[in-house]
Structures are given as C-alpha cells and as structure tokens.
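For this depiction, one protein chain was excluded, whereas all remaining protein chains were kept in their positions.
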Amino acid sequence: MRPAVLTGEYFMTGDVACAEGALAAGCRFFGGYPITPATEVAEHIAGRLPEVGGTFIQMEDEIAAMASIIGASCAGVKSMTSTSGPGFSLMMENIGLAICTETPCVVVNVQRAGPSTGLPTQGAQGDMMQARWGSHGHYDIIALAPSSPQEIFYQTIDAFNLSETYRLPVLIMTDEMIGHLSERVVIPDAKKIKTVSRPRPKGRKDRFKPFEPGPNGVAPMAHAGEGYHIHVTGLTHDERGYPVMTVEAQKAMMAQLMGKIQRNLDDIIRTEAYRLEDAEVVIVSYGVSARTSLAAVDEAREQGIKAGLLRLVTVWPFPEAQIRNLAKKVKGFVTVEINLGQIHLEVERCAAGKVPSFLVGHPGGTIITPERVVEALKEFF
Amino acid sequence: MVFWRVPFDSEEIQITTGIVYIIEDRCKGCGYCIEYCPRDVLEFSSKFNTKGYHPPAVKKPDDCVNCHYCEILCPEFAIYSVEASTEQG
Partner (left out) sequence: MKQIKKQVRHPLDDLLRIDRIPHIWCPGCGIGTAFSSCLIAMRESGIDLEKTVMVSGIGCSGRGAGYVNLDSYHTTHGRAIPFATGMKLANPELNVVVFSGDGDLFAIGGNHFIHAARRNVDLTVVCVNNFTYGMTGGQVAATTPLKAKTTTTPVGNPDTPFNLPLLAYASGATYVARWTILHTRDLTESIEEALLNRGFSFIEVLSPCPVNYGRRNKENGIDSLKIYQERTIIRNDAQPWELDIDFDRGIVLGKFIQTERPTCTDRYDNTCRPKELIEGEKGLE
C-alpha cells in the first residue's frame, strides 16, 4: 500500500501529477465523470484514494460529480473533481452553490478546444472567461494555471490550501498539453508539504452562526453531524444561514463573499516575472502558453526587442494592480493565449489606453509557437 | 370497490381522554383537523387569528380521545393533544 505522499522522482503526466498533488494536499473524496483529456486524473485517483482511506465515485454526470464534492466537503472531507469543457459547463450551477455556501473544493479543468464537443483530444485555453463568470450572478473566484506537470503537482496543493483558507471552490485551469505532457516530477518529503484546513468553530454550539466571519474575514466551518444544527442554503442568507429575501441581505452577503477575496488579494495573487526589470514590451501569458512565451522572450531579446514575461500563476483574481503599474512604464502588452482574446481583454482593460495591448491568440487545438510570438512582437513594436 | 377503512388505525389507539391545544396564531385555517377528527371535537372558530385565518375551536372537549390525529395531520404544527390525566393542574 502506498502512502498519500509518494515522495520520490517520477516521470509522470500532468493529469497524474494533479491527482498526486490532490492526495498530498489531503484530498480524500473525488467525484468524477470521464472526459478527455481529464480522464486520467480520475483514473489515477480512483486507484489511489481507497489506499489512503479516501473515496472515489464515478457519478452519473458532471452535475452530480460537482454536487457530490460539495456534499463531501460539507461532511468535512477535502474533495475534488476534474473535467474538461463540456463537463465544466455542466458544473457551473453547483460551482455557484459552492460559492454561495462558502464550501471549499477544487475543480480541475483540463481544457480542450470548444465550443461544444470541439476538439476532444486537442488542447486550448478557451474556458478562461467561463472560469471567471460561468456560474450566474456576480462573484469572485480563484483560478490557477499550471505550466508543467511539476507545477500542477504544487498548484493542486496550493489550490486546496487557498480553497480551505477562503472557503470557496478553487479552479485549476490547465489544458490538454500540460495534462498529457510527461515530464520529471519530484514529490518531496511529506513533512515539506504545507497543507491548510478550513477554519473551524470553537465555543458554544448553540450560539454558533455558520456564516459569521472570523477575525480574518472568513467564517469558521462546522461540518454535518457535529451538533451545530447548521442550515446551509444557496438562497441569499444571513449569518445564521437563514434565507432572507431582501436587498439588504443580498448586499451584506455579496460584501462577505467578495470581501474575503478582495481584502486578501496580496495573499492570493501569484505571478512570476521573467526578465521584466528592464522590459519595454510585456508578454502576459499563463499555462502552456507561458512556456512558449518564455522561449519567445529570450529569442526576442536576441533580436533586439526588450521583452519580458508576466506569467499569471493565478489568473483569477486578475492582477489588476500589477498590470496598471506596468502600464506606466512599458511600451505595450502582448497577451499570448490559446483562444481568440479573453485574458487579453483584461490586460487591455487594465492598460486603460495608456499603452497598446495586443493579442497573440489561436482558435485552439495546438500551442502557439515561440516563433509566432516573436514575429508578432516585431510586427506590433 | 371499497378503498377505505374507518376509523384510522382504531385498533391501535387506546381510548383515553385528551385535551387538545391550539396554537392559534400558527393556524392557516385549512380545516383538516376539523374535517378529520374522528370524534368531531373541533369546529371553526368565528374569530380571526393574527394572520387573518379562522383557527379551530374546541366544540366538544369531553369527546377528545387523545388520538393525536389532528396533531399529525396539521401542516402548521398548530394543534396537539395531551392525555387528560397526565395534565397537571
């Protein structure tokens, strides 16, 4: 029987590294539904969870998969699901339930080209705005975008930690290229892995209010069966969790749901700068496209363009302040992504007309080569 | 075809006497308790409760057999019975 943290050096795919990251983070429930190119996450964890006392279930569809992980999390178990575009669409309503009920869980989207069934076996980054706004209503979300199997291992742990800290679903927006890429992955000693668990209530059970924020702005979470007699609903609710159908209650709840993210942007947002110090042209990219952009930076510099890369490790919440600051000192932005302009719109918004912002996009199915990025830089600047 | 048996579970119910209590302000006046009390103990009251419904009133208190049927049929948790002998002063 293997331990939860498989310390060692491996050659594994992004999907498998994601599953191992989940186990290392303490995930003990996975509700899934097969879909290319995410299936391997479920397949791998299906074999592993029972070894570590966890539970895997293949549900009847992605709606059920998403509902099941919220239920499991409410019962006190860290939970996850993985999917790709069509399944991600089906999960949207319950992602909203997890947002509204402040239920921690992790959703992995191994993106493929859409719309609809699209190119099932070929990657894309076309679900980035869906990740941001896909469930109805206004809300804040956290989404990460790994660029390698090694990173997906760590990001999955990070995703769980963020989700537990702030009590919300956290999305891992990877893509077919990373999911199916086999690379060296080092899994450290279990003691070196930091895991976080949701804040928990203390004090008298009869006075406990399940949605009353604690000192860090996040409410402690009581689990089903602990004697707190909590009520949890996707209706607009007050601190007791009771439905209240008023504008005031809606305002207060929204302030809480958004506030816990907005007040902690510095703790949540992760970006990586590559040769940005003296850059005149900033490439903004994430996931697999950040890998090709990295090569493009070096190549562009060889050709005399002072390029740098801002890699979005978390794509949502968007690093607005960082882009705004850069806009004051650089000549322009180029967003590289495998869609026809999604994060590009965000960069353009934050550049706010101060400097031009361009897109190097692609309709999906393959990566954007460094050569294309360099060509574009030459053309734009 | 005869579909029904009367009265409800009569074999199981001990014939005792009961006192029926009505939480008038919870009542929404559906009349189920009145219609289905096996002893016809209840009737609509002529007064209104705070929600504007006519709650039931006890018409024949001595006839209540403490069967609890009104209690379990009421959708509003507005009526219940207790055994007369167990009632303290």
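A and B are the chain letters, set down in written order, and residue numbers restart from 1 in every chain.
Convention: a residue touches a chain if its C-beta (ideal position, glycine included) is under 8 Å from a C-beta of that chain, and two chains touch if they have at least 3 such contacts.
Please read all numbers here as calculations on a predicted model, not as lab measurements.
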Which residue, A:166, A:228 or A:333, contacts the hidden chain when the whole complex is considered? A:228
The listed residue (A:77, A:249, A:273 or A:345) that touches the chain absent from the view is A:77
List the residues of subunit B that touch the chain left out of this view. 1, 3-5, 8-9, 12, 17, 19-21, 23, 26, 28-32, 35-36, 51, 53, 58, 61-62, 69, 71-78, 80, 84
Footprint left on subunit A by the chain that the document does not show: 1, 28-29, 31, 50-51, 53, 55-57, 59-61, 63-65, 67-77, 79, 93-94, 96-97, 101, 223-235, 242-243
